[in-house]
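Note that one protein chain of the assembly has been removed; the remaining protein chains are unaltered in position.
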Amino acid sequence: MSNLQQIIDEIHAELLPRLGAGNVADYIPELAKISPHKLGIAIVTTDGRFYAAGDADEAFSIQSISKVFALTIALGKSGDALWKRVGREPSGTGFNSIVQLEYENGIPRNPFINAGALVICDMILAGHQPKEAIGEILRFVQFVAEDDTIAIDPAVARSEIETAYRNFALANFMRGFGNLMHPVELVLGVYTHQCAIAMSCRQLARAGLFLANGGRTLETGCTVVSRDRARRICALMLMCGHYDGSGDFAYRVGLPGKSGVGGGILAIVPGEASIAVWSPALDQYGNSFLGTLALQHLTERTGWSIFDKEARPLVKTT
Amino acid sequence: MSNLQQIIDEIHAELLPRLGAGNVADYIPELAKISPHKLGIAIVTTDGRFYAAGDADEAFSIQSISKVFALTIALGKSGDALWKRVGREPSGTGFNSIVQLEYENGIPRNPFINAGALVICDMILAGHQPKEAIGEILRFVQFVAEDDTIAIDPAVARSEIETAYRNFALANFMRGFGNLMHPVELVLGVYTHQCAIAMSCRQLARAGLFLANGGRTLETGCTVVSRDRARRICALMLMCGHYDGSGDFAYRVGLPGKSGVGGGILAIVPGEASIAVWSPALDQYGNSFLGTLALQHLTERTGWSIFDKEARPLVKTT
Amino acid sequence: MSNLQQIIDEIHAELLPRLGAGNVADYIPELAKISPHKLGIAIVTTDGRFYAAGDADEAFSIQSISKVFALTIALGKSGDALWKRVGREPSGTGFNSIVQLEYENGIPRNPFINAGALVICDMILAGHQPKEAIGEILRFVQFVAEDDTIAIDPAVARSEIETAYRNFALANFMRGFGNLMHPVELVLGVYTHQCAIAMSCRQLARAGLFLANGGRTLETGCTVVSRDRARRICALMLMCGHYDGSGDFAYRVGLPGKSGVGGGILAIVPGEASIAVWSPALDQYGNSFLGTLALQHLTERTGWSIFDKEARPLVKTT
Partner (left out) sequence: MSNLQQIIDEIHAELLPRLGAGNVADYIPELAKISPHKLGIAIVTTDGRFYAAGDADEAFSIQSISKVFALTIALGKSGDALWKRVGREPSGTGFNSIVQLEYENGIPRNPFINAGALVICDMILAGHQPKEAIGEILRFVQFVAEDDTIAIDPAVARSEIETAYRNFALANFMRGFGNLMHPVELVLGVYTHQCAIAMSCRQLARAGLFLANGGRTLETGCTVVSRDRARRICALMLMCGHYDGSGDFAYRVGLPGKSGVGGGILAIVPGEASIAVWSPALDQYGNSFLGTLALQHLTERTGWSIFDKEARPLVKTT
């Protein structure tokens, strides 16, 4: 598979002329400053090889991709009891919709829409000060990425909380239903810091590898989660990882993935590889426009879609 | 894999004591007559082996599982133009909900909810009499199942259309938006006959095999669809095949699947196998209660979840 | 009040230059043929005086205004038991919305949205053939209008039923919930014929007079309904008579009223008068644009708003 490098180089070259198509998220002032003319691709395989193209070493705000890591931590703390407070179904509505919460008594549909992620933060806060909770999330990401240099961008966190009216609305609404235990400000504080973690594609791909690797880290082989939990997190990513564009992503790309409004996407090839792409301009659903396209080309050329596997030859039994 | 037979025998034995848990669909009078005390499991692998347990040879009404075959036919006729009239996102609502249609101008969210399946029938009707369209669907199922004995149960079709008020509502609603071209009665006629196809687990598993087999039939190796289309149909099945219980099915089973209110489920293991289970009593979402449980046990014991694959060992490059 | 004629002549003259503003309903082909350049105003007072201006003697299709007469008949048959099958709250949604029905088990919010009117027709059908039910409605209108020449326009009825997909959807949907007892085709047949009653402003104003007149007809003094029921029907008209534009109508006009997509509006001044206006071009809610404006001018100049009454002078008790 030495031609994997060649494949991503080609994809990068093919997409370069389209750099800038789509719209950069403008509701977080700090993110609106980012140039849309970026495209990075990084792959880590479970046997330990690294591939990168374009802006794969430039750090960006991972935003909602952090929800995968936060969910993993919360499952470690609460186990299946978590599912009493959050569902695991696609929402059928936008990432920051509040309609479903009113009809369903403040229980968010899944942990990857904003409302669900706030409940997850509330769980991580249990017994902690906000700084400790934020520290726990950051250290977890450093641990799974096997990289202590990963940090939170405080300017992004500040910028986000100043305009986080919609998230404050979601949090207050759920608190009214008794589905948040901590003061709304503290939960939002944890949430915005988690979203402000800055990573390069290379770092992010490595951080997600445990999900492709039966739950274990790459170098040290530490068990982050059981193999069983890893596959269930992947199932959630496929079903809900791209909000109301999840069906489209499954149809075109065919991999468990999680996007962020910073333009990043983490995608998992179970047993094979972890992939991170980054391009800041977004499509109508708030997912990276070129990032999705890059992943679509990649699965088409590698056959990595989880819905695609070479069939065994027919055994003639006579 | 000779122990595959052993696995399904064990699962069948373990679930027998729970036969009857859940509720048989009662809104179609003919289906309400079926005993809930049934459980069949059948598997066909891409290398041509067959495994069966329990009531695997008793014919049942495939109901909504037929939507997979109808979609395959319509994609063959219309190609990607089909997606102008039907979406490919999870609906977030029940199988017969009309709310989403009002908010989204009569375009159903996906081809596996009732509204979407009616649009698919309308496409298959183009240029045909209803009898021809029904005949085309039946012959297609016989072709992919490589079995000419498969037939439609006319009593079920009749019974269904007499109480199909909700489907008549959906069809009229979409016709009002211009998203049905043919008279509502004709579309419903095709739809109810397609749902009334009767098959055993063994026949159904074989009929679905082309989706696991790169788009080709088992014995004759005929290309039903391209490998690329097969994987995309599988993606749709995973995302939308169990209505508002699709997330739960992905989380627990981890296979592309399509359920019917007759109690059947067709599940696909890409590259490996096609599985059919049948048990008439349903869960809260209208999916077979024991059928889902049987599939969950099966993927846990076989590692067949598409989110689960043995990772490659780390290559020490020094 | 001899200047009442002068007032409506002035209003007619003032509005003439704006004739044609708005849009004629185009979803019923026969109605789309009507010239928008029409404006009629007619008033009958409870003391027996008649006033008319413009096209007050040209017959038009009363459409949804018929729902007031049908409700009156159904209340006569069922009394308060009627409210088990229909609510009496504003819907907050458009006249042909189906969303609310799904959330509220097939019980329409009120008898003046289409869904509610279909339930009312179903009640009138009880024990009757459709022709008898249609005949009963027509005879009732002739009776309250004290005019045997009023008739149904069969071309409009035919035209309407051919494109009544949305109403067929509503009716099937409610039948699925058990809130329609008769075959959908029969209910729709009664409904479309009721809507196709043709009347002039003068006839319509007179037909509505019993609601202003304590429940009695003008000349013969027959009791159509009790005074108590008359005021309750007026309350329903104010709250729900203009669909999701009811609040605006109450704010601007301040009279119980019922509009039809044919461009007519019937408005009641309790104790004083019955008013009919007609101008075919509609506003965004499907209510007559100039008709509403004419009524607004009329209540401003007559002080007829039910929210406006000369206060008694303060009695100095010392």
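A few comments on the model shown:
First chain written, first letter: the chains are A, B and C, and each begins at residue 1.
Quick note on the criterion: a contact is a pair of C-beta atoms (placed from the backbone, for glycine too) under 8 Å apart; a residue touches a chain by one contact, two chains touch by 3 or more.
It should be emphasised that the depicted structure is a prediction, and the values quoted were computed from it without experimental measurement.
Shown chains touched by the missing chain in the whole complex: A, C. In the complete assembly, the contact with the undisplayed chain comes from C:Cys240, out of C:Cys240, C:Val261 or C:Val277.
The residue touching the chain not shown here, chosen from C:Asn96, C:Asn110, C:Ser159 or C:Ser279, is C:Asn110. Contact between chain C and the absent chain runs through residues 45-49, 87-93, 100, 109-110, 212-214, 216, 218-219, 221, 227-228, 230-232, 234-236, 238-240, 244-248, 250-251, 254, 256, 270-272, 300, 305-317.
Residue positions on chain A in contact with the hidden chain: 97-99, 102-103, 165-166, 168-173, 175-176, 184, in rising order.
Following the convention adopted for this analysis, only the chains that are shown with their structure count from here on.
Between chain A and chain C, the least number of touch steps comes to 2. Here the chain at the heart of the structure, going by C-alpha means, is B. For the touching copies chain A and chain B, the fraction of interface residue numbers used by both exceeds half; the interface is of the same-residue type. Each chain gets a centre from the mean of its Cα atoms; for chain A and chain C, those two points are 56 Å apart.
Put simply, the C-alpha centre of chain B and that of chain C have 49 angstrom between them. One simple way to say how far apart two chains are is to compare their mean CA positions; for chain A and chain B this gives 30 Å.
For chain A, residues touching at least two other chains: there are none.
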